[in-house]
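Only a single protein chain was left out; the remaining protein chains are all shown in position.
Our next item is subunit A:
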Amino acid sequence: MTNLKVDVTNLNKNYGDNHVLKGIDFKVASNEVVVLIGPSGSGKSTLLRCLNRLEEPTSGSIIIDGQDISNSKTNIDKARENIGMVFQHFNLFNNLTVGQNVELAPTELGKISKDKAAQQAKKLLATVGLADKYNAKPQSLSGGQKQRVAIARALAMNPDIMLFDEPTSALDPEMVGDVLEVMKKLAKNGMTMVVVTHEMGFAKEMADRVVFMADGVVVEEGTPEEVFDHPQNDRTQAFLEKVINV
């Protein structure tokens, strides 16, 4: 499988006695959009955060683009340049303007010149529909706008893979659509994406594969039709009933 982007084998994560991930095997192919669903506390966010080692795995291997992320000898900063991440609470840099947020990493890491970075930032902001916010402060933006800036910021490093950690959970309902639109555009352009979300509509429409997790294990996975329309596992059924009824 040469086009395997993410290859996680037997991943375990403990917080003291709390066994959060119990021997997870998880694969993502190139250009694939994988949506992780499951009840809170199921370990889906932890799995996502292990992929760029914001969480240190307790054991197991995580290979991304052929590079062993879980190995402490790996230059994790270098590896992260290719793994974009979008957070639930946006985490825009409050001391910088919108433009500077997008430009910071590429210029600081010597990827491109300041002028090029500014051009790129303006272009990226235009693609997320925020061309006019280049000089704005993050504090003046709405939640949805912030999250779109955060996506532009991650894209500025030109990553091969994007991780989304509940990107719409902290948004007012009317903001969710704009963010999802941007994500759909990305998916259509062939970005490899791993998305933790409760937006079942997005999962149904955009996911190549849906992974249902509960209690630190992968319970069931398959195409959206398989998981949503013909769930095999009782826990999947119980979860979906609750979510879809809401």
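We take it that a contact is a pair of C-beta atoms (placed from the backbone, for glycine too) under 8 Å apart; a residue touches a chain by one contact, two chains touch by 3 or more; residues count from 1.
Note that contacts and distances are computed from a predicted model.
For the chain that is left out, the UniProt protein name among "Roadblock/LAMTOR2 domain-containing protein", "Na+/H+ antiporter subunit C", "Glutamine-binding protein glutamine transport system permease" or "Acetolactate synthase" is "Glutamine-binding protein glutamine transport system permease". When the whole complex is considered, the residue among A:Leu4, A:Ala29 or A:Leu54 that touches the unshown chain is A:Leu54. Among A:Asp77, A:Asp115, A:Glu174 or A:Asp234, only A:Asp77 touches the chain left out of the display. Check A:Asp17, A:Glu108 or A:Asp234 against the missing chain and you find that the one touching it is A:Glu108. Listed residues A:Asn14, A:Ser30, A:Asn91 or A:Thr127: the one in touch with the omitted chain is A:Asn91. Contact between subunit A and the absent chain runs through residues 52, 54, 77-81, 83-85, 87, 89, 91-96, 104-105, 108-109, 150, 153-154, 157.
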